[in-house]
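To keep things clear, I will list the structure first and then write my remarks on it.
Let's turn to chain A:
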Amino acid sequence: MSTLNYLGQSLKNLFSRPATENYPAKPHIYEERYRGHIENDISRCILCGNCMRHCPSSAITVSKAEYTWRIRPFSCVQCNECVEVCPVKCLSMVNAPTKPGTQKSIIVNRYSSEQIAVEQERQKAIAERIAKAKAAAAAKSPNPADTAQASKENKSCV
Partner candidate 1 sequence: MTENAGGESKGNTPQGNVENLMDIRDIPAERLLDEVTKIHFDEWRLVQICATKIAENRYEILYTFGKGYDWKNLRITVSHEDKVSSITSIYEVAYLYENEIHDLFGIEIDMMNYDFRGKLFRTGVPHPFA
Partner candidate 2 sequence: MQIIEFLIFFPFVIAAILYLLGNSERVYPVRKFIVKGAAFLIMAAVIYLAVRVLRGQMVRTYLEKADTANDFVMAGELFLMCLVTFYSFRFRKILAALLSWIGTIPILWLELSGRAAEGTDHFKFDNLTVLMCLVVGIVGGFITIYAIGYIKDYHLRHPKFPERSNWFLAMLFVFLGAMFGLLFSDNLGWIYFFWEITSVCSFLLIGYNREKESIENSFKALWMNLLGGDAFMAGILYASLALHVGTLSDLQQVDNRAVPGVMIVVSLLAFAALTKSAQLPFNGWLLGAMVAPTPTSALLHSATMVKAGVYLLIRLAPLMQGTLTGVMVTLIGGFTFFAASLMAIATSDGKRVLAHSTVSNLGLIVACAGVGRPESVWAGTMLILFHAVSKSLMFMTVGAVENASGSRNIEDMHGLIVKLPRLAVVMIIGICGMYLAPFGMLVAKWAALKSYIDSGAVWLVLFLVFGTASTSFYWGKWLGKIFAVIHKSQALKDTTHNGEWQALYPLAAMVIAMCFGFPLISNYIVQPVLNQMFHTEVEPVIGGSDIAVMLLMLILVATLPVAGGIISRNRRGITDQNTRSYMSGINAGDDRHFLNAYGDAQPLYMANWYMIDLIGELKIMKPCLAIAAGILVIMLTIIIGGAI
Partner candidate 3 sequence: MADNSIKKISIVPFGPQHPVLPEPIHLDLVLQDEKVIDALPSIGFVHRGLEKLVEKRDFQDFVLVAERTCGICSFGHGLGYVEAVEKIMHLETTPRTKYLRTMWAELGRMHNHLMWLGLLADAFGFESLFMETWRLREKVLDLLELTTGGRVIFSVNKVGGLRKDVTKGMLDTIMAGMTVLTKECRVATDTFLGDRDVQSRMRGVGRLSPERAEELGCCGPFLRASGVRRDLRLLGYEAYGELQFEPIVSFDGDCYARCEVRIKELYQSMDLVRQCIEKMPDGPIEVPVKGNPNGEYMARIEQPRGEALYYVKANGTKFLTRYRNRTPTYSNIPGLVETIKGAELADVAMMILTIDPCISCTER
């Protein structure tokens, strides 16, 4: 037992440099692994919606019809789940956090016009194929289950 245990430390602290990082003036360097925010390389994204389904805080909305991949950064808990489930690994966790804002923004990634064109092309092709297959199947035997099977397979191989 003793008194004034901390006196020395207080004095030492007084004469040593403060531990403070001068943050806004001196930018912080984030750890490489730090989970800051999600970015999507939309050119590779296939809008499969896997990320949307797995996101625990429903931050991602994928809309095939609009060719958009939306994320609400003010809802994203940076769990990295979407990155892990993305089949084409187009998502990445960037190590800088989202800046605070006065509004809860939404980031919308939309296919570029070329991409849309390509995609539309492909959709059309698929639709044609399906239509063809359907017609063929209908001609053979009208079994709806098979059709569904087929369409599912189609989807996943896109």
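The candidate set was assembled so that all candidates are chains of the complex that A comes from, given by their letters.
One rule holds in what follows: a residue touches a chain if its C-beta (ideal position, glycine included) is under 8 Å from a C-beta of that chain, and two chains touch if they have at least 3 such contacts; residues count from 1.
Keep in mind the model is a prediction, meaning the values are calculated, not measured.
Q: Which one touches chain A in this complex, out of 1, 2 or 3?
A: 3
Q: Per the contact definition, I'd like the list of chain A residues that touch candidate 3 in the complex.
A: 1-6, 8-10, 13, 19, 31, 33-35, 54, 56, 77-81, 84, 93, 95
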